[in-house]
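One protein chain omitted, others in place.
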Amino acid sequence: MKTITFSEALGEAILEEMQRDDTIFTYGEDIAKQGGIFGAYKSLLGKFPNRIFDTPISEEAIYGSALGAALVGMRPMVEFHFSDFLFTGIQSITLQIEKIRYMTGGQGKLHLLLRGPDGVSNSAAAQHSESIETIFMHIPGIKIIIPSTPYDIKGMIKTSLRSDDPIICFEHKSLYSQKGEVPEEEYLIPLGKADIKKEGKDITVVTISRMVHESLKAANELVKDGIDLEIIDLRTLLPWDKETVIKSVQKTNRLIIAHETWRRAGWGAEIASTIQEEAFDSLDAPIIRIGAYNVPMPFSSVLQNFVTPDKQNIITAAKKMMGEM
Amino acid sequence: MKTITFSEALGEAILEEMQRDDTIFTYGEDIAKQGGIFGAYKSLLGKFPNRIFDTPISEEAIYGSALGAALVGMRPMVEFHFSDFLFTGIQSITLQIEKIRYMTGGQGKLHLLLRGPDGVSNSAAAQHSESIETIFMHIPGIKIIIPSTPYDIKGMIKTSLRSDDPIICFEHKSLYSQKGEVPEEEYLIPLGKADIKKEGKDITVVTISRMVHESLKAANELVKDGIDLEIIDLRTLLPWDKETVIKSVQKTNRLIIAHETWRRAGWGAEIASTIQEEAFDSLDAPIIRIGAYNVPMPFSSVLQNFVTPDKQNIITAAKKMMGEM
Amino acid sequence: MQKIRKFEQAAEQLFLEGKLPGFIHLYIGEEAIAAGVMATLNKNDYITSTHRGHGHMIAKGGDINLMMAELFGKTTGYCKGKGGSMHIADFSVGVLGANGVVGGGLPIAIGAGLGIKIKETSQVAIAFFGDGAANTGAFHESLNFASIFRLPVVFINENNQYASTAKKQETTSVENISDRAISYSIPGVTIDGNNVLAVYEAAKEAVERARDKGGPTLIEAKTYRLKGHFVGDPTKYREQTEVNNFWGKEPINIFEKQLINWEILNQKEINNINERLDNQILEAIKFAENSPEPLPEEALTDLFVDDTGYDY
Partner (left out) sequence: MQKIRKFEQAAEQLFLEGKLPGFIHLYIGEEAIAAGVMATLNKNDYITSTHRGHGHMIAKGGDINLMMAELFGKTTGYCKGKGGSMHIADFSVGVLGANGVVGGGLPIAIGAGLGIKIKETSQVAIAFFGDGAANTGAFHESLNFASIFRLPVVFINENNQYASTAKKQETTSVENISDRAISYSIPGVTIDGNNVLAVYEAAKEAVERARDKGGPTLIEAKTYRLKGHFVGDPTKYREQTEVNNFWGKEPINIFEKQLINWEILNQKEINNINERLDNQILEAIKFAENSPEPLPEEALTDLFVDDTGYDY
């Protein structure tokens, strides 16, 4: 085992897979010259000059070209710079990448990976802070991974670069510099499998990304209140691991879903609705969803912190759920 | 009262408001010369030559220009042609229209209306059949209206053209030719108020658009099974009328949510989650959500009909809910 | 060309008889473009097509039985009934899909070009798109992108003078769409799109340049959409005299006359070809009509290669 950052783990995954498979190539804005805004491309600096390059600011062309390249047999990996800018080229994803295999009756394999940073960080304000994974959960046709640790990102990116389906990966900005243990030897993490980051008996918390860490902090603090959280990191949002969640809820009889994206019509609603449908009788209390207030992300850190959920929201929800407030 | 089509009612609303307020103007693709694909602009043919015109196929410019025009004091109404093509210009909506008032601390009034057809109809296939209202429910900053009858569209479009907030209106393709009663005299319908299209005591059905009519058909057929549906047409999806829904659920103790858009992470999940949070103890059974299968819309009518929800799904769900299946 | 024409006439008739669902956009009058361009390509070259894509498919070597079955929404169709007219594709002959999104094929074509460049094969990718599509953001981004990376892509603008109800000059701020090549420092040329030989010559030059790593070319082929935007279009936005005038310039008749003049074919041979084609079309219709409808549950396949855990 070694201890490396999330960025480094991501870089290792990309490097190893590019060495293994020369159909993989990667491009986007501002990635080649400085090693990527968040350092993920540092390990590639100087390597594969034809297989890593910067593009014009042309998101519709960038995302759409990934589809074309996949159709001719390549495995493109595209960085979307900031998840917000998915919107400037999103037709290439929602109308093309997500539909073409189905529309053509299963012709072709869309082995392509879109990845990049999302989430709230340091007063980046409304156009640079969004988490929009829910959109891709709603519109069918692309798988979604959202790893929260160096170990997970490395194993899941490697798996994704070998998948024959299109995948989008969201990496929370605050995670890149976080450290964690990663094995020396090669490993892969299968998509669609949640990871129980902490076992517990009182309340199941279903979460991803930065909120996994907030949940762990909350769990720590709740010990002194005698509340024992079970924290499930979905890791793959589509398809999400329903079995693991249901099993946990059958044990704890209580469910909190915590995500950073807007609470209203966020993916937490999908989990909540599904669980009340399929495990109605296991629930001792209403499912609580935690998400951002339904406003664009404000600039001031006072406002940003108010709008963005964190461990405190989980603590409050857990206490309320256990009847302690 | 007169009996006119949904298209005609829409046309009347536009005509009356454009006559009343000369800051209203309207543009889009293929609207001016033939009276609009679905006839909504027929009543405007020859009138207001400077205030109704066709544009190039440039959706990002079209939607974004509505914002600019609103900021200089006009009231633009833009047709988005097919809801699918919102994606080719969606950054102008999600990153600009939905955010600019908030980001600027409340400067300006964004009196603009985006409207157009959505939904499944006649084998239009995957790129011409979507309902994507959920995206706008999730991302804060635009109000959503989805009227289901000539009476509602007229009254709500008129209100919308007087509103100071940005509004998006989805009109299901199958509704345009449907007829209904509309008063001779002027009327307005407030946004945010649901309409109980049918009272009933056994199950509350929350729905919109084409599915209102499917729900009414289902209610008719369920009479013989002794099941009495209460059908709530939300009409405004954002903000949605929570009070009316909760009151109904407190009476019926059962809730079905029926929409045409994809079931997974569709807005039905938001309603279901909210109701189980706020009226947990009123629920005698798990809330059932009805929506399309989670695939792109296929072409063949056999496949399309299978994927698209209709009255039969509601009948089946209602019977299951009442323990009859 | 004639095969395309006859396919389209059959499709039109079948649609008007109520046998075909959905939208059908006919390529009648524009056949010389697909025919001329495709004659310069190999089977392993790629194209991206448009909502008006039957002609591209046929010229690139698509099977009209499978096409017709798809128009009928049958399970034997190219897309097993999932795509229909606007989404026909045959990746095996290099057709990376018709496209219901105006401009939607352009980014895909440059992606194919990017893949070719990195694989270092000598293939090319062709993007077909309409005059209306030349006003989309996708057009601009794709041409700039292709130029910057000198991709082996040829952009074929089918300027049929209308974007549904809109006349080209009402929505397009440049006289010749090929003039926009200047914005990307690539060659741009306008040709008579109703002259199949002119199309062939221009496409050949561009395709060779692309194969020789000379980068992209923008070709504007001027033509005319002889039919409505889609079958059933009331077409109130143009005069019938204009349409009649262009029927006098339609490509097949012109080319037939040339072939006869140059004594390459005689009228009898042409009649034989026509007869053979008529039979092929009848065969295709029979194939389609006799094919089974898909089973409802087939709607829940073909989304992913691996759909383990996916909830439909």
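We just call them A, B and C in the order they show up, numbering each chain from 1.
Rule of thumb we're sticking to: a contact is a pair of C-beta atoms (placed from the backbone, for glycine too) under 8 Å apart; a residue touches a chain by one contact, two chains touch by 3 or more.
Source: prediction; values computed, not measured.
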Which displayed chains the unshown chain touches: A, B, C
Residue touching the undisplayed chain, where the options are A:Ser7, A:Thr55 or A:Gln107: A:Thr55
Chain not shown: contacting residue from B:Asp152, B:Asp241, B:Glu260 or B:Asp310: B:Asp241
Identified contact with the non-displayed chain, of C:Phe7, C:Tyr184 or C:Phe255: C:Tyr184
Touch with the omitted chain, as defined above, among B:Lys42, B:Lys109 or B:Lys247: B:Lys109
Residues of chain B in contact with the chain not shown: 23, 25, 50-51, 53, 55-56, 58-74, 76, 91-92, 95-96, 100-109, 140-141, 143, 163-165, 192, 238-242
On chain C, residues whose C-beta touches the chain left out of the figure: 135-141, 143-144, 147-148, 170-175, 179-180, 182-186
Positions on chain A where the hidden chain makes contact: 29-30, 33-34, 54-60, 84-85, 88, 122-128, 264, 293-296, 298-303, 305-307
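Keep in mind that, in the parts below, only the chains that are shown with their structure count from here on.
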Most remote chain, CA-based centroid, reference being chain C: A
Of A-C and B-C, whichever chain pair has more C-beta contact pairs: A-C
Separation of mean Cα positions, chain B and chain A [Å, integer]: 31
Rounded Å distance between chain A and chain C, as computed from the means of their C-alpha atoms: 39
Distance from chain C to chain B - Cα centre to Cα centre, in angstrom: 35
Per-residue multi-chain contacts in chain B, two or more chains: 60, 84-85, 88, 125-127, 264, 294-296, 298-299
Residue numbers of chain C (touch at least two other chains): 79, 81-83, 87, 99-101, 104, 137-138, 303, 310-311
